[in-house]
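To start, I am sharing the structure in question, which I have written as structure tokens.
What you see is the complex with one protein chain gone and the rest in place.
Here is subunit A:
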Amino acid sequence: MTRAAAVALALVAATPAAAQTANAALAYTQLPDADQERRARALMETLRCIVCQGQSIADSDADMAGEMRAVVRQRIAAGQTPRQIRDWMIARYGRYISYDPPLDAATIPLWIAPLLLLLAGIWLARGSFRRR
């Protein structure tokens, strides 16, 4: 933890004066409260990086992903729930940004298709076993 803080400090010291604020550090520095950091981390893993689209913002090293991590940590530290932050992101970038599809009219086929296929499979298997 102290090493991470030292690295973060060194990074901050190396950036130009204009970029030197607490916000920049939050992209790469954990929140002091372990419980808040755990919630922030869980949320970051389910938000898509919009620059490198196959990755989550927790995995990506893109600048934009760093800024998004900072936004997540800042808002968690300010007492917002992960749900509120996810909704804020979806209001800006659409549902594509979230890796966690909610259950609603648009996603219902996604959730029930496996069940339907399983039922169809059971029905087919039952038919062929009976014939034997």
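Everything below uses one rule, namely that contacts are C-beta pairs under 8 Å (C-beta built on N, C-alpha and C of every residue); 3 or more make two chains touch, one makes a residue touch a chain; residues count from 1.
Quick note on the criterion: contacts and distances are computed from a predicted model.
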{"item": "Which of \"Glycosyl transferase family 2\", \"DsbE family thiol:disulfide interchange protein\", \"Nucleoside ABC transporter membrane protein\" or \"Transketolase\" matches, in UniProt, the chain that is not displayed", "value": "\"DsbE family thiol:disulfide interchange protein\""}
{"item": "Residue of A:Gln53, A:Gln84 or A:Thr107 touching the missing chain in the full complex", "value": "A:Gln53"}
{"item": "Residues of subunit A in contact with the chain not shown", "value": "16, 18-19, 21, 23-24, 50-51, 53, 63-64, 67-68, 70-71, 90-94, 96-97"}
